[in-house]
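The complex is shown incomplete by one protein chain, all other protein chains being positioned as in the whole.
By letter and in written order, the chains are A and B; residue numbering begins at 1 in each of them.
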Amino acid sequence: MNADASAAFDLEVESVVKKFAAFTAVDEVSFTVPKGSFFSILGPSGCGKTTLMRMIAGFLEPTSGDLRIKGRSMLGVPPNRRPVNMVFQHLALFPMMSVAENVAYGLRRRGAGRAEIEEKVAAMLARVGLPDAGEKRIDQLSGGQKQRIAIARCLVLEPDLLLLDEPLGALDLKLREQMKVELKQLQADVGTTFVYITHDQSEALVMSDQVAVMNAGRFEQVGNPQALYYRPETAFVAGFVGDSNRWIGAAVAVDGRGIKLATDDGLVLYGTAAGRGQVQSGGSLDVFVRPESIAISRSGKDMESWHNRVQGKVKNLLFNGANSRAVVIDDKTGFELIVALPQTGEFADLQRGETVHLGWSAEQTLCFVHDGAAEAA
Amino acid sequence: MERVSAGTKLTVLVLFAPFILWMLLLVILPHIDLLTISLRERVAPRVYEFSFKNYMEFFVEPLYWRTFARTAIMSILATVLTLIIGFPISYYIAKIARGRLKSSLFLLCMLPFWVSELVRTFGWMILLRESGIISGVLQWLGLADGPVEMLYNDAAIMVGLVYTSMLFMVVPLVSTLDSLDDGLIEAAYDLGGSTIAILREIVIPHAMPGIVSGCIVVFMLTLGNYLTPTLLGGKDSLWFTEQIYNQFITRFNWEQGSAFGFLLLLLSSAIIWTGLRLTRQRLQDTIK
Partner (left out) sequence: MFKYKQEGRIVMIKSTLKVLAGTAIVALFAGNAQADTLRLLTWGGYAPDEVIALFKKETGIDVKVTKSNNEDMISKLRATGGSGFDLAQPSQDRIAGAQREYGIYKPLDLSKINKAQFIDSMFKSTTSQSMVDGKVYGVPHVWGTSGLIVDKSKAGWVKDYTDLCDPKLKGKVSYRLKRPTLIGFAFAMGMDPFAAYNDKAKYAEILSKVEKKLISCKGNVKAYWSGGDQLLNLVRSGEVVAAMAWDTGGWKLNNEMKSVTFVAPKSGALGWIDSFALPARGKNDEAAYKWINFVMQPKIAAMITKAAGNFTASKGADNYVDARLKAQFQESFPQEAIDNIKWYPPVPAGLEEMEGKVLDRIKAAKSN
C-alpha cells in the first residue's frame, strides 16, 4: 500500500459486507473520509448505518471487506485498541463517576500521569465551555452539557476518528439546533475527523462536508450537501433529502436530456433526465419538483415563460415563518402540489380557495428511471 | 401541601394493618419478652432476679464466643464465595443470555427452592456420604481405593450454605446488572478500558447496591441457618443458632437462649454495619 496516498484519508472502507444469518445489513459499502473532514451517513432507521458504525468502532467484525484507519487495517483489532472513539446515542456517561473522572477515564486507562491527566481534562472542559463542571455529578448536568461532556470524553484522547451515533436524538428541537452549530464549530476548531450518523437530514446537511445517503445496506450517493440537494443521483436521494412534490409518470418523448412526460394523473410536464439510468420513450419515471422551485402568482400572465404551468385553488396554508407553504389543487387533475411562498410578503394575504397560477422550469423537474427503491423513502 | 382526606388515611391504615400487626405480634412483642427474659437469673426454683449474668456468660465462657466467631467467619466466607460464584452467573443471565435461554437459566437458579431446605440438604447428604453417590463414582473410576467420606466437615457445610444462598445473591445481582446500560460497557471498552478495568470501574460500582443487598441477605440467612450446618457438619458443625436452640429446647435455659438471641441480633448488625463502612456503602442505597 502507498502510505502517502492513504495518509490523506483517516478512514477507508472497502467493500465491507455484514451479514446476520440470511440478512445482509451492510452490502458492499466503500468510501473514504479525508483527514479533518465532517462526514455524515444519512439514512432511515434500519438502513444499516448503525451496523456500519459499530464495525468502524470495532464492536462488530465485517463479514468481508476491509476497514483502514490512517492506512492501518483494523480487522481483528478490538475497540479498546482502535484509534477511534465513539459518542453513543444515549451518551453512556458513567453515572458512578464525576464529570472530570468521565473525561479522565480514557487517559487513566492509557496510564497517563496524574499531572498530565489533570491538565488535559481541565483544558478539554474549558474547550467545551464547562470549565467548572469537573466536580459535578453526571445527573447534575443539563442535556446539552451531557452532550458536550460525552464529546469531550472522546476528544481528550485525540482520536484519529470520532464517531457520533445520532447523539442529538434525545435533545429537544431548540437545543438540537444550537448543538448543530456548536458541533460544527467544535469540529472546525479541533480538526478531528468526525463520522456522524443520523436519520435527520437537516443535521447532516448543516454540519457535514460530505454526506453519504444510505438505504437498505448500500450507499445511494456520496457528495457534499449541495450536490445531494440539487443533484440527487437516485430517486431515493431526491425523495429523502429535502421535501419534494412527486409524481409517477411515463416518458412521452425523449430528446437528449429533455423529456416530455405524462403523470399518472394525466398532467403533461417537461422535465430533465437525472441519475444514472437511461430514460427511454414510454419508460416509467419518478418525477420530483422542489416546493421552492415553483413560482406562484395570482396572474396567469406571469407564468408564460415557464415550461410547466398549472392553475389551481389553494387548499391549505401552512404558515411557518420563513418556511411557509401553500397546498394547491390542480384544477384539471386534482393533484396536490406543495409550493413555497416567497418571503416578500406578497402572498401574506393569500386565502384558502383563491385561484393561483404556478410555473416551474423543465430543468427543475427531475426525472429518474422508476425502480421502486424510492418507495422506501 | 395537598390535604389527605380521612378516607385516604383509613385506606392506608387498612392496607398497612396486617403489616403493623405482624410486626407488633411476631416481631416487637416477642423481642420485648425475650429481652426481659434474657435479663433475669434463676436463683431458686421459680425465683428469678434481674441480672446481666446471661450476657456475661457469653464473654466469660470461651466456648460461646468462639462458636459465635466461627459462625460469623464461616458466614462471611460463605457470603464471599456465594458472591464470587454468583456474580458471573448473574452477569451471564443479565447481560449475555437472551430470550428463552435467559429465562430458563433464571428458572434453573430457582428450581432448587421449590423443594424444602430439608430435602435440599438431604440431597447433599446422599451425594456426599461415605456410601453415597460421589464416593461410589470415585471408586468406580478407580480414583479412590475405598469409600470416601465427604460429609461432616467444614467444606460440606460451606457447599450446603453456598448452594442454599445462591438464589438470594443471584436475584438482586441480576436485577441491578439488568439495569446497567450496555452502552456504558461499550463506551468504557471504546475508551480503552480492558475487561478487568471495566469490571472494576463500571460493572461492579453499578452493581454495588445489588452486591450489598445480596450479601446482607445471604449473610443473615447463613448466620441464622440451623439445618444445613447441623446436618452437613455433623459432629463438628458448631453453629451459634444450634447453641440457641440447645439452650431453649434441651437445657430449658430460656434466659441464656434469649441472651444469645439478642447477642446474635446485635453482633450480626454490628458486622453488617462494619461491612458497610469498610466498603463505603450506605444501606439506603441498596433499595434504590
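In this text, contacts are C-beta pairs under 8 Å (C-beta built on N, C-alpha and C of every residue); 3 or more make two chains touch, one makes a residue touch a chain.
This structure is a prediction, so every number in the text was calculated from the model and none was measured.
Novice: Shown chains touched by the missing chain?
Specialist: Within the full complex, the chain not displayed touches B.
Novice: Could you pull out which residues of chain B are in touch with the chain that's been left out?
Specialist: Spelled out for chain B, the touching residues are 26-27, 30-31, 33-34, 45-46, 61, 63-64, 66-67, 129-131, 149, 151-152, 213, 216-217, 220-221, 223-224, 226, 234-238, 241, 243-254, 257-258, 260-261, 264-265, 268-269, 283-284, 286-287.
Note that in this section only the chains that are shown with their structure count from here on.
Novice: Taking each chain's centre as the mean of its CA atoms, how far is chain A from chain B in angstrom?
Specialist: Measuring from centre to centre gives 57 Å for this pair.
Novice: Of all residues in chain A, which touch chain B in the complex?
Specialist: My answer: residues 57-59, 78-81, 84-86, 88-97, 105-106, 109-110, 153-154, 157.
Novice: What residues of chain B sit close enough to touch chain A in their complex?
Specialist: Touching chain A from chain B are residues 181, 183-184, 186-194, 197, 201-202, 205-206.
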